[in-house]
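For this view, one protein chain was removed and the others were kept in their places.
Right after this comes chain A.
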Amino acid sequence: MRQLRETHGPLMFHQSGGCCDGSSPMCYLEGEFRTGKSDVLLESLKIDGVPEPITFWMSGSQFELWKHTHLTVDVVRGRGAGFSLEAPEGMRFLIRSRLLTEQEIDELSETDADRVV
């Protein structure tokens, strides 16, 4: 992320659905992908060495199906298509998922109202 930030500028993610390279997090320059009222901001990720938070978005309809899971943005060797910024580096962002714990679900339900932008 630090390398991409230095090369390109401030960054964002939008989680994709559908075929081919779907179900993958797409990394863009912040603002390149226009989010709107159909999208949900899941998190503003703070990363050492990256001056501003990196936003992580998903369409609201997809969020409804994913919201019981905890997501980790991982990276593997590979070559994603789409317009994601890391592909030319020979790397591909990948989502790993686990079920949220009861405690996490309780905590998140209190802050759910803040998520919908």
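Basically, contacts are C-beta pairs under 8 Å (C-beta built on N, C-alpha and C of every residue); 3 or more make two chains touch, one makes a residue touch a chain; residues count from 1.
By our rule, contacts and distances are computed from a predicted model.
**Q** Unshown chain, UniProt name, "(2Fe-2S)-binding protein", "Heme exporter protein C", "Aldehyde dehydrogenase" or "Chemotaxis protein CheW"?
**A** The record names the chain that does not appear here as "Aldehyde dehydrogenase".
**Q** Touching the missing chain, which residues of chain A?
**A** Contact residues on chain A toward the absent chain are 14-24, 26, 28, 32-34, 59, 61-62, 65-66, 69, 76-85, 87-88, 92, 94-99.
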